[in-house]
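Shown next, in structure tokens, is the structure this report addresses.
One protein chain omitted, others in place.
On to subunit A.
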Amino acid sequence: MLSRLVFIPASALKSSGSMGAGLVQASRCLHISPQNQAPVPPLPEKSGKVRHGIIPEEFFQFLYPKTGVTGPYVLGTGLLLYLLSKEIYVVNHETVAAASVGAVLIYAVKKFGPGIATFADKLNDEKAAKVQEVKDTAVNSLTQAIEAEKKEQWRVEGRQMLFDAKRNNVAMILETNYRERLHMVTNEVKKRLEYQVQLQNLHHRMEQEYMVDWVEKNVVKSITPQQEKESIAKCIADLKALAKTTQAKVSL
């Protein structure tokens, strides 16, 4: 009787509907040794269903096949009446005390029960959310890492193109260099050739001049003095004639 009193208040005290789980917890602690059940079976999310806040639903189910729906109620009423009539349970002042205690407790449970239940659920949900957040963050960072990796791979391909372009560049520069040098070589060669040409021209000219000089010298040498006098006299006569014509032109 005393132990039953202990159990029932346990549920009444903290019965946000969680009595079933509480009791199961209590008994489970005694039977488990860690080596036997290495993957721990999950706790039931919702507590065992209770009817009227105290009596578990299984009791009703247990009696259902034999006695139908009204079975447990009849049992309860009959038991109560039996106890009362036979004075096995004497109604005395304690009953009044029990009634008031019961009233206060039921009032408290009805009023604060759901609030406390939501609070406990909120605590649990916060924990779950935290862990979930960790997981989500991990997943996010990993996805980002994957994307970055893909981008890097694309960049590597791009890099090939970059190398090609650079290679082309270098080839062009080499080509340009080569052409320049070719150009330079041509110029130098042309200069050399021109030099030779000039040299030859010079030779020609000098020969010509030397020849002309030689011819002139010979001619001058060959002019005898006789011829010289004749030519001078002729020149004077020409000059006089010219002077006359000029004078005539001037007087006109």
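Please note the rule applied: contacts are C-beta pairs under 8 Å (C-beta built on N, C-alpha and C of every residue); 3 or more make two chains touch, one makes a residue touch a chain; residues count from 1.
Here, contacts and distances are computed from a predicted model.
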Check: Going by UniProt, what is the name of the one chain that was not included in the view, given "Oligosaccharyltransferase complex subunit", "AP complex subunit beta", "Replication factor A protein 3" or "ATP synthase subunit a"?
Finding: "ATP synthase subunit a"
Checklist line | Which residue of A:I116, A:L142, A:M184 or A:V197 touches the chain not shown here | finding: A:I116
Notebook entry, point to check: Touching the left-out chain: which of A:A98, A:V170, A:V185 or A:A233?
Noted result: A:A98
Margin query: Across the whole complex, list the residues on subunit A that are touched by the chain not included here.
Written below: 2-3, 5-7, 9-10, 13-14, 16-18, 21-22, 25-26, 29, 40, 43-44, 47, 91-101, 103-104, 116-117, 119-121, 123-124, 127-128, 131
